[in-house]
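The complex appears here without one of its protein chains, the remainder shown in place.
Let's turn to subunit A:
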Amino acid sequence: MTECECNPSFSRARMSELLFETYGVPSIAFGIDDVFSYKYNQKLGNCGEDGLAISCEHGTCHVVPFLKGEPVLGACCRTNVGGFHITDFLRQLLSLKYPYHSASITWEKAEELKKEHCYVALDYMSELQIFKNNKEEAEEKTRYWQLPWVPPPVEEPPSEEELARKAALKEKAGQRLRDMAAAKRSQKIAELEKQLSYLEELMEQLDGAEEEEATAILGRSGYLSQQEIKSAILKATQSLRKAKGESNGNEEKADASGVDKYPLVSVPDETLTPEQLKEKKKQILLKTTTEGRMRAKQRRAEEEALREKQEEERRLENPELYLEELRARYSELSDRVDQRKRQKLNGGKTNGNHNSSGGVGRGERLNAAQKERMRLLTSAAFDRGKGEDTFGTRDEDWLVYKKMSKDNNDDDDGNDDDESELARIASKIQDMDPTFVNKAEAVQQTPEPPKVRTLTAEDYRISIGIERFRCPEILFQPGMIGIDQAGIDEMVSISLRRLMEDEAVKERLCQSILVTGGCSLIPGMIPRLESGIRQFRPYLSTLKLVRAADPLIDAWRGAAAFAASSKFGRHTFSLADYREHGENLFHRYNIVYSL
């Protein structure tokens, strides 16, 4: 059974217990894997009797000196960094670098990447400089791992046929809708006509009938008076006309009906009852106001026309200047409108759906109205505590509520004026300059540029550049992952120092250094180790490093050779021995490796 250097007796005892009791093995020998590997390579002639074994394993690194073919355990040295740490470091770095792909960066994949792409830099600092300053060389050294990525389906433009089919469908649907609308309209017209004829009939009846008969007819029909029937007829004719699509001539009708609307105005006062007098007053008021409105409208139209004319003249006089002026005014107005909109949106409470900045946080700015509102609310809240409550004794107090209410869109009118003016100017500029783009329209045409970029193969590509040599570097600088121990090159000098032999012996050991263990397969390991160890050796001293014949299974081969030898029986112990001595058996247990 192979074990690590200085395996505690407890571990040996548990292992042998398991082997004896569960697997029923007849006898066991424990031996160190690095030593077996060294012995095997010694047999192959890769290293001598005296030498050093540098072994970079899965969880640890060891340096074991050999004297006369036997390991000197008192001088060996261990650092708790190994291949496991390299893989883990690589995995963590990559998953931190690509948080979106951390699911696909598995332990197995990291192991695979390590075996395939990692290398040891001969000089770590200069390699870093290359990656920092020399982009081309860095690019050359960077490897990419393309994750499985399926391009999103590209929408093909519909064929001619399909377009035609769609158009036909649309046309058909439209036709059906139109038919339905026409049917509905004709139905409505028929209904209205029927109603109208009935009402007219009713009127005729009423005209021809006596007083009592008339009230009976009225009672039957559900109308209160003749007047009401008349208005109903008027309404029916109007809606009929509308339904028939006779929209033209509306104005004249309105004018004509204007006289009819106020029948009492032209009637002298003496002939009227008090109620009618009141009615008359109301009608006069209404009439004057409508007339005033009409007049104002007319005046405005005249003004407009005048201004139009003036502008037209100026345009003809000097088109360039005119255009400039228009542009200036346009930009000014649009700025103003924009600013208003922003003010209104600011804080986002009045119309939150247009608000791009999200809800009102504590640090968010409030607009002036909102600030005032907050002030009122807080003052109201604090006044409560002042004992005597005088609120409501004065009428002005109640105005506070009005002020507090949210919807104070006082500035809307001015805003509307500006906007209409803006639209007018924009259309004018467009008339003169076809290239002009109206801002409002432009915004409407492209509502929102798509913020989400479609993912490309690039996004599914994991680049491994600096990580290629950064991860194995932890063997030489365990401090990089927070392990405060010497790196493998320094371990050699520590081991030699612990050996307490004179310089000649150390010199001899350094001429037969075997590098074994899985991590020694990382490219660049041997040159880097050599340069690292050379720093600790005297000037011009010789150094020879050899990689084991097969770093992965040489330990097993060595152990197999040991077990096959005739001396093997001397180093084993059986179940009987274990029963007799127990754990104490292992305290002094050390095999002799030399065959």
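By definition in this document, a contact is a pair of C-beta atoms (placed from the backbone, for glycine too) under 8 Å apart; a residue touches a chain by one contact, two chains touch by 3 or more; residues count from 1.
Assume contacts and distances are computed from a predicted model.
The chain not displayed here is annotated in its UniProt record as "Vps72/YL1 C-terminal domain-containing protein", chosen from "Vps72/YL1 C-terminal domain-containing protein", "DNA primase", "Mediator of RNA polymerase II transcription subunit 27" or "Exosome complex exonuclease RRP46 homolog".
Within the complete assembly, A:74 is the residue of A:59, A:74, A:319 or A:569 that touches the hidden chain. When the full complex is taken into account, the listed residue touching the unshown chain is A:96, out of A:96, A:277, A:294 or A:374.
The chain that is not drawn here is touched, among residues A:161, A:210, A:275 or A:484, by A:484. One chain is missing from the display, and on subunit A it is touched by residues 4-11, 21-24, 73-74, 76-80, 89, 92-93, 96, 99, 125, 128, 131-132, 466-467, 470, 477-487, 490-491, 494, 583-584, 587.
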